[in-house]
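One protein chain omitted, others in place.
We call the chains A and B, going by the order they appear; numbering starts again at 1 in every chain.
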Amino acid sequence: MDRRTVLKGLAGAGSLAVMGGLPMPAISQGAAARTLRFVPQADLANFDPIWGTQYVVRNASAMVWDQLYGVDDKLQPQRQMVESEEVSSDGLTWTFKLRSGLKFHDGEPVLAKDCVASLTRWSNRDPMGIMLKGIQNELTAVDDKTFKWVLKQPYPKMKLALGKNNSPVAFIMPERIAKTDPFKQISEYIGSGPMKFARNEWVPGAKAVFEKFADYVPRQDKGSWLAGGKQMLVDRIEWVIIPDPATAAAALQNGEIDWWENPLPDLVPVLKKNRNIGVDIADPLGNIGSFRMNHTHPPFDNVKVRRAVLTALNQEDYMRALVGDDTSLWKPLPGFFTPNTPLYTEEGGDILKMRNIDAAKKLLAESGYANEPVSCIVAQDQTITKAQGDVTADLLKRIGMNVDFVATDWGTVGARRAQKTPHNQGGWEMFHTWHAGADCINPAVYPAIRANGDKAWFGWPNSPGVEKEVTAWFEAKSLDEEKAAVARLNKAACEDVIYAPTGFFLSYTAWRKNVSGIVKGPLPFFWGVSKTA
Amino acid sequence: MASYVLRRILVTIPVMAIVALFVFSLLYIAPGDPAAVIAGDQASPADVERIRQSLGLDQPFLVQFGGWLWRILHFDLGTSIFTNLPVTSMIAQRIEPTLSLMLLTLVMTLVVAVPLGVVAAWKAGSWIDRAIMAFAVSAFSLPVFVVGYVLAYVFALQLEWLPVQGYTPFSEGIWPWLQSLILPSIALGCVYIALIARITRASMLEVLQQDYIRTGRAKGLGQRDILFVHALKNAAVPIVTVIGIGVALLIGGAVVTESVFAIPGVGRLTVDAILRRDYPVIQGIVLMFSFLYTLVNLLVDLTYTLIDPRIRY
Partner (left out) sequence: MTDVTTSSVSVPPGLAIAQALPDLMMPVKVRRGVVGFLRNNPTVAIGGALLAILVLIGIFAPYLGTVDPTAIAPAKRMRPPSELYWFGTDALGRDVYSRVLYGTRVSLTVGLSVAWLATLVGLAIGLVSGFVRWADGVIMRVMDGLMSIPPILLAIALMALTRGSVGNVIMAITVAEIPRVSRLVRGVVLSLREQPYVDAAIACGTRTPMIILRHILPNTLAPMLVQATYVCASAMIVEAILSFIGAGTPPTIPSWGNIMAEGRALWQVKPYIVFFPAAFLSVTVLAVNLVGDGLRDALDPRMAKNI
């Protein structure tokens, strides 16, 4: 082949490619006003709310699936998909009747058997569900719109279990999808919620798209968190994943995105200064930072060593490192329960107010600490754990412990924390995490406070005192009894150091001023949110 | 010529096989257990074991490798552990932004760097030459992400000429597509431009000292003719070589650029997958990039025959 011909051919092909793309008309103003672009706190890598417990999965699922009940802004469960319920006089039989007009995104009506299958799957993974499953006699559909749950003993917190917002949420899925093994991911994302999931536009790690479901029938009552009517005022919601906070801030300032779920606290001042951006507290229930110690082997199997760490701990250091210098964003937390909730207590929390390095050193010496190494695994890709990890390493060094700082990623932390062995056999002595305040309001939704040894959350604390009060709370018949039980629980938890709370902190959310209807809550609620051009 | 192409392709196969073995064994011996992560916080060790079996992670190395290789040959790159989607479709979804970015950077680099190098060689020793070379050396030393942030701040945030982040697909119009890629291309291309400019200059310098250039000048040929028609064509071989090798730079830099400008490309997918230990995705991407790179080098070798008729295979 002649060289010139080939070169000419290549040049020709090149110019054709350049001219090939015909410019499409830009999206009209009207269409843009009906699309909400949202930056979530993390990537939506998978989308099964029963299988995956990440907050971001729960937040997205709340749009696509619906619940039988939903908690309102007072954390009381209200009816959502359920029209009425009946409890037998002995408290053992619950009969639920569904609302009419409920449809799934594929056009099928929502039937009782879908609810039965969904609740069966849910009760295999959720702590309250597991309790229900343990006392269950039968869970069956009576007819197309009614199903019943017969128990062996009363369970007064049934509506809370079905309506809570804590993961895994009791979402209702079509029967064929709900029959998937609870330990495997579902592969179809069909629900009966107000938004459909645009599966073909999903790019994990980059974008997730939700479109308004025209056949959704919202309740007539006023919407409040997960309760009441869920009115969608936009046609399309695009979740844009921007992992770099600086880029997300710039995009919000430029108007390339409309709502940023979790702006970095240090960037908030520059956002506040922008006339087109509104900033407010995202969730009054906030978050509780924490690090957990491994109670199964030295040095933290010794309660004195744990108490020494707590004595030296200065929550202010942690909170400043986490949310910066704005003191309205954090509060010291001498306890384990969320402030501004009915069960909040500071009973027994004096040890967290001490902040005394010398007393800590003394306590450490008394405990007989023999310089055992403490391997502290810290996830670097989560801002919260990274900041906490740096402060803890410094704290432990100052009281004279032998720190081995293991910087890794959240995935590895997730894997490693499940090992009970010491660090030289692939285990750990300390890891950092945090809990949404909504998950720390009572013992039912709070696996991290349980202290039943091997069955407890990672760290495996063993405290009969705490467990006694958990049972007391479940059996409490009035709010006062609940409060008393939780106060004693708090005291026991502080004495035995179930874990170390590093403080209570709030986070902001930020949006462009042409977006309205954003409310504070434990998750971003998309109903009631509208946008002008 | 056809036999040369065939021979080169055959040589690629053992190279790719070595890459495949390397990639697979790398991740096989890696610590971190995806089964535990998938099982989640509340799972018991029995649950984790069940998941491990369902993923096939408990079988011996050769069995896993054999199965994996067999599937690769059928273009089945497996299923992502975290998203449950086929790896091939995950890559296909995100390949357009990365390829667009790399292609645009390549074109822009050639358009900018080659003339710079030619001018520097032509005016060798003068202040123009020194200025160009000083710029080249400095650009070579700047980290990609710093350049990216500065560009984004100045051109996107302050002047508002261009978007800060994101990618507009080609199908939505050529101008929006270009707009979303200009800043990332400049950031990515800085180092590449410096490299190509230096190589062009060095290669041109060598050629300009040749006798036939002097003859051409003596014949009265214009400067432009001498530089571009005679000198550049003869200097092209090393330049094209470096372009080929530099594609590796582009791939590596694309990873960072995509993070800074939030471009939903394969580079970012790689980093996410590696930090999450999503084995099938990592394997698929590294294989794909290696294949791409090998392809580019094959094209470079074939281009030699077009540029330099003396090279015949």
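By definition in this document, contacts are C-beta pairs under 8 Å (C-beta built on N, C-alpha and C of every residue); 3 or more make two chains touch, one makes a residue touch a chain.
Fair warning: this is a prediction, and the values are worked out from it, not measured in the lab.
The chain not shown here is touched by just one of B:Thr83, B:Ser203 or B:Asn234, and that residue is B:Ser203. Note on the undisplayed chain: of the listed residues B:Arg94, B:His230 or B:Arg277, the one touching it is B:Arg277. Shown as candidates are A:Asp143, A:Asp266 or A:Glu366; the residue that touches the absent chain is A:Asp266.
Among the residues B:Gln64, B:Gln179, B:Gln210 or B:Thr241, only B:Thr241 touches the chain that is left out of the figure. Across the entire complex, the residue among B:Ser138, B:Ser171 or B:Thr215 in touch with the chain not shown is B:Ser138.
What subunit A contributes to its contact with the hidden chain is residues 244-246, 249-250, 264, 266-267, 269-270, 316-318, 320-321, 324-325, 380-381, 383, 386-387, 390-391, 393-394, 405-409.
Of the residues in subunit B, those that touch the hidden partner chain are 14-19, 22-23, 26-27, 29-31, 137-138, 140-146, 149, 153, 157, 199, 202-203, 205-206, 238, 241-242, 245, 248, 251-253, 255-256, 259, 270-271, 274-275, 277, 282, 285-286, 289-290, 293-294, 297.
One rule holds in what follows: only the chains that are shown with their structure count from here on.
Centroids of subunit A and subunit B (each the mean of its C-alpha atoms) stand 38 Å apart.
Put simply, subunit B touches subunit A in their complex at residues 31-34, 36-37, 39-43, 45, 47-48, 50-51, 54, 80, 82-85, 90, 93-94, 149, 152-153, 156-157, 160, 163-166, 170-177, 259-262, 264, 268-269, 272, 275-277, 305-306, 309. Subunit A meets subunit B in the complex at residues 3, 6-7, 18, 21, 23-24, 26, 43, 45-46, 51-53, 125, 127, 183-185, 187, 203-207, 240-244, 246-248, 250-251, 253-254, 256, 381, 409, 411-412, 414-416, 418, 426, 447, 457-458.
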